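Read the structure below first, then the notes.
With one protein chain withheld, the remaining protein chains of the complex are depicted in position.
Each chain carries a letter (A, B, C and D) given by its place in the written order, and its residues are counted from 1.
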Amino acid sequence: MAEIKIPLSVPDSKKSEYKKNYNQATANTGNLLLIAGDQKVEHLNDDFFGRGIAPEDASPEHLFKIAAGVRGGVLATHLGLISQYASSYPHIPYLVKINGKTNLGQNAEKDSSECWWKTEDVLNFKKQSGLNIVGIGYTVYLGGKFEAQMLSRIAREINVAHQNGLIAVLWVYPRGKNIKEEDIHTIAGGAGVAACLDADFAKVKYPYGSKNAKLTAEKFKEVVLAAGRTKIICVGGQKRNLKEMIKTTKEQMKIAGTHGLAIGRNLHQRPLAEAIKLGNNLSEVIHGPKPKKRSSFLGLF
Amino acid sequence: MAEIKIPLSVPDSKKSEYKKNYNQATANTGNLLLIAGDQKVEHLNDDFFGRGIAPEDASPEHLFKIAAGVRGGVLATHLGLISQYASSYPHIPYLVKINGKTNLGQNAEKDSSECWWKTEDVLNFKKQSGLNIVGIGYTVYLGGKFEAQMLSRIAREINVAHQNGLIAVLWVYPRGKNIKEEDIHTIAGGAGVAACLDADFAKVKYPYGSKNAKLTAEKFKEVVLAAGRTKIICVGGQKRNLKEMIKTTKEQMKIAGTHGLAIGRNLHQRPLAEAIKLGNNLSEVIHGPKPKKRSSFLGLF
Amino acid sequence: MAEIKIPLSVPDSKKSEYKKNYNQATANTGNLLLIAGDQKVEHLNDDFFGRGIAPEDASPEHLFKIAAGVRGGVLATHLGLISQYASSYPHIPYLVKINGKTNLGQNAEKDSSECWWKTEDVLNFKKQSGLNIVGIGYTVYLGGKFEAQMLSRIAREINVAHQNGLIAVLWVYPRGKNIKEEDIHTIAGGAGVAACLDADFAKVKYPYGSKNAKLTAEKFKEVVLAAGRTKIICVGGQKRNLKEMIKTTKEQMKIAGTHGLAIGRNLHQRPLAEAIKLGNNLSEVIHGPKPKKRSSFLGLF
Amino acid sequence: MAEIKIPLSVPDSKKSEYKKNYNQATANTGNLLLIAGDQKVEHLNDDFFGRGIAPEDASPEHLFKIAAGVRGGVLATHLGLISQYASSYPHIPYLVKINGKTNLGQNAEKDSSECWWKTEDVLNFKKQSGLNIVGIGYTVYLGGKFEAQMLSRIAREINVAHQNGLIAVLWVYPRGKNIKEEDIHTIAGGAGVAACLDADFAKVKYPYGSKNAKLTAEKFKEVVLAAGRTKIICVGGQKRNLKEMIKTTKEQMKIAGTHGLAIGRNLHQRPLAEAIKLGNNLSEVIHGPKPKKRSSFLGLF
Partner (left out) sequence: MAEIKIPLSVPDSKKSEYKKNYNQATANTGNLLLIAGDQKVEHLNDDFFGRGIAPEDASPEHLFKIAAGVRGGVLATHLGLISQYASSYPHIPYLVKINGKTNLGQNAEKDSSECWWKTEDVLNFKKQSGLNIVGIGYTVYLGGKFEAQMLSRIAREINVAHQNGLIAVLWVYPRGKNIKEEDIHTIAGGAGVAACLDADFAKVKYPYGSKNAKLTAEKFKEVVLAAGRTKIICVGGQKRNLKEMIKTTKEQMKIAGTHGLAIGRNLHQRPLAEAIKLGNNLSEVIHGPKPKKRSSFLGLF
């Protein structure tokens, strides 16, 4: 098992709970394979229905079927969806996304997203449902009109999460005029903010389109360093082929020092079997080779 | 009785209460016939007084008389109106609409609607009045300036409702520049948001005006799929004749897979007898044929 | 005594308190003579000092002297004024106006008016002072930038009022571009909103200037019908002579079905004796002829 | 001792506390000499350092030295300054100014000023420090963008103050386009609002520059009348000579019926001895001649 540096905001009485959640989230490796299932709000139905998308993706249940089949994956989605489906998928580790917004907002509201649930609601839901809920997720837009209230809110939520042994994953997106969203220095700035907020993981953009992939990964170290003890996971980005994804994820982790991947469209827009295969291949990169006896691996949970 | 998939946000101790409310709301069929009586706020007196409107509709009591006469119908209206009239109509199943706005708002305020009552107020009202209150209703405008606070608020209210065994029905209306309110893909997006919010039913628009009715119903499956285990009911739309309504409702349910209908103007602008007849005909489509012995049906409540 | 339809938001334990307040407010007749004394805020000193205004009106005490002399009148004013003067006028029935704004606001703020006191504060004040406080009053501007928060707030306050046996009177004013404030159909819309908010009385505008007074009263039935079991009282309007006022009030009540009158400037801008005479004449129209033995009437309080 | 009309918002159990505070604030005369020491926030350092200002005024301690030397004066300033200095000046009666803003604000924010402390904080501070804190002070800008929230907030604070036996002094400043801040009719409007808010004293502007001083004082009666039982004190205005100040203050009190004076710059910009002399001369006008035995006067505290 990877050693865990437990933040001091986790009280002694909740340290074993935190470790348990951290280990469940990372398949005991310290690395995270996040199945991003919050896009039904963020992108409405655009990512789930249309040309080039597997018909199975039309139903939200597809996300749960994938997550159930991918070794070590954590399904990040809104509490409502978990509430509706998790009775059929009780073994998945869940990360509850506590905020969200659609892509319909105009002007400043494009960056406005309030908490739908307090961490206390998540804790209550975890208790009453008995589900494997490992923590909370939250998207913060730096530079937008609502930055101040978002930072204030998520600082509170992370604090409550840690007080109760949950982990916290931030989606960190710098915004604003003249901001290049894939500029590494800017991404590093956001990563540093995540560290100051006491996040356990920060999900950030990655400049996938660059010509020299290794140099990019080298430069991306700035992000990992800036985040300090908060671990960096990269977004999966546009749909790419399996081989390409495996390669880039390896480079990110080995060269830049990231600790996993968040994958959404790239996963769920595929038919179930193909999605599960991709997920498990990524898990091998992120969590290491599959243990011989699957049962013993599952015994960790 | 239809099987009910109870969301995990309903605690064990409230599952029988939830089932009871769900069954009362759907006449034990899982399908909903919602009598939309919130337009006295939304449209002021425009829907209730004027040319082509039955004179009886001038008084809000007309809504209660209709609801009392329609088999399996649920009257959705504001708590204030229920407080004023329900002592005379104690047997109607009520859904308390907890927000509302007039049609006078300018600019961004056109999409601004705050909660008038907390779900806790509804629960208290239910307890002290002894009424058949089955749940809460809320209108959310996606894409408006107030989307963030509306989503945050209704997520909380649904959570409180489920914690206490009430059902939650969302009116979901995407808004904004370039939004076509009857575009099926857009409606599907809103339906997915309702699922992420843990709604039990989502009331959405339907493109009634299309030339090929069956093809439309076929395409509308996208909406039903996107909503997952949240059930879709369509708005009743502009005033149409009885035969036409019965036909479309059947198509929606049989082809697209919707679970009922919400009907407002189309019902209450008619004289009482005619309204009750239409309502009962719709109930036959939605809830199935009337049981031989009416008394045994009523015994369910 | 007039029969009172007690809203279901009044719990059983507070029904006798509600009836007592309702009867005190209406001199046991169900009809309301509201002495509107909230204009020191709404119109600053414009209504109280200047040409054509009795010099006595310069002091707020004038309002209390009038109210003390008018049979069955209820003085509606802010808690602060009651706090300052009611020790000298302990027998007046008071309605506490809980919001207010000056006429100095610019732009959207013209329609912005927040609660100064919560209903809980009013209840506490009633208890500690022992005064005859019958309920709360609130002005809502429909269509303004702050409509959403006003509706939300007053719904809460009315609920708290009824929970504790107080009555609630709404001042309902539709606003906005293209709104004609004396258009009957628009006024009816506002009246319907008051019903949905569970108000006991709604104070609305009346088109006093119309040529055919009887026809106007006939048309005004729309407002009374739209309000359902919420009773309508009309504003007193511009200063008119006593005879004219008596006549119009009779028409409003007999033809349109209103339940009383709210009178402000038209009353307090007169010298004390004249104001009391007008008030008592109006009371005769609204509450019926003065009982033979005044003492027995007062015994009701 | 002057008779005190205790507002009904002061509960019986706090009436003696209220009387004590009222008497301490007014040196048992019912008239108030307010040393306005809140300008370190309102005007930053402009009033305290520069040409024509005594060098001693550079330190906030100057305010405390003056207040300690002026018979019957009440020092109105922010809680922070009292917290820092009052251990050295424990005998001064203090009025805690609970809101404040700088003069740097742009646009609508020029009239924006939120409460820094709740009245509960003041009460707690009074209790733990044992200081002679007689009440709270608050500046309200009528007509500004924030009027609604200011009125709402101060109504609450005055209510809490009275519930606990503290007095409340309002600084009332009408603002806005076309508003003449020294127009008596407008000032009277603000005074009426103070009465409706249950203030004990209202500090208002005075048209010092007018040619006919006595006529002005005569006209100013409108303000005193409009305020009802809330007492009016005038601002000290621009720096004027001692003789002129004594004369005007007498006119205000004798002719217009005001109940004291608020003095800031006019006092603290002078060297200590001169300031104390002016203060004591004003006290003689406001509180009446100094008692023969100073000790017996101090015995009141």
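The criterion applied here is as follows: a contact is a pair of C-beta atoms (placed from the backbone, for glycine too) under 8 Å apart; a residue touches a chain by one contact, two chains touch by 3 or more.
Everything numeric in this text was worked out from a predicted model, so none of it was measured.
Here the missing chain is touched by one residue of D:Tyr22, D:Phe48, D:Tyr138 or D:Phe220, and it is D:Phe48. For the chain left out of this panel, the touching residue among A:Leu142, A:Val204 or A:Ala217 is A:Leu142. Screening D:Asp12, D:Glu114 or D:Glu244 against the full complex identifies D:Glu114 as the residue touching the chain left out.
Of A:Pro7, A:Gly69 or A:Pro291, it is A:Pro7 that touches the chain left out of the display. Counting over the whole complex, subunit A has residues 5-9, 11-12, 142-145, 147-149, 151-152, 155-156, 158-159, 162, 174-177, 179, 185-186, 188-193, 195-199, 222, 225-226, 228-230 touching the chain that is not drawn. Considering the complete assembly, subunit D touches the hidden chain via residues 38, 40-41, 44-46, 48-50, 58-61, 77-87, 99-102, 104-106, 109, 112-117, 121, 125, 128-129, 131, 146.
By definition in this document, only the chains that are shown with their structure count from here on.
If subunit B is removed from consideration, the chains that remain connect by touching into the groups A | C, D. Using the mean of the Cα atoms as each chain's centre, the chain most removed from subunit B is D. Homomeric contact subunit B/subunit C is classed as different-residue, with under half of its interface positions used by both copies.
Remark: subunit A and subunit B have CA centroids separated by 35 Å (rounded to whole angstrom).
Mean C-alpha positions place subunit A and subunit C at a centre distance of 57 Å.
The residues of subunit B never reach two or more other chains; the list is empty.
Contact topology of the protein chains: linear, an open path with no closing contact.
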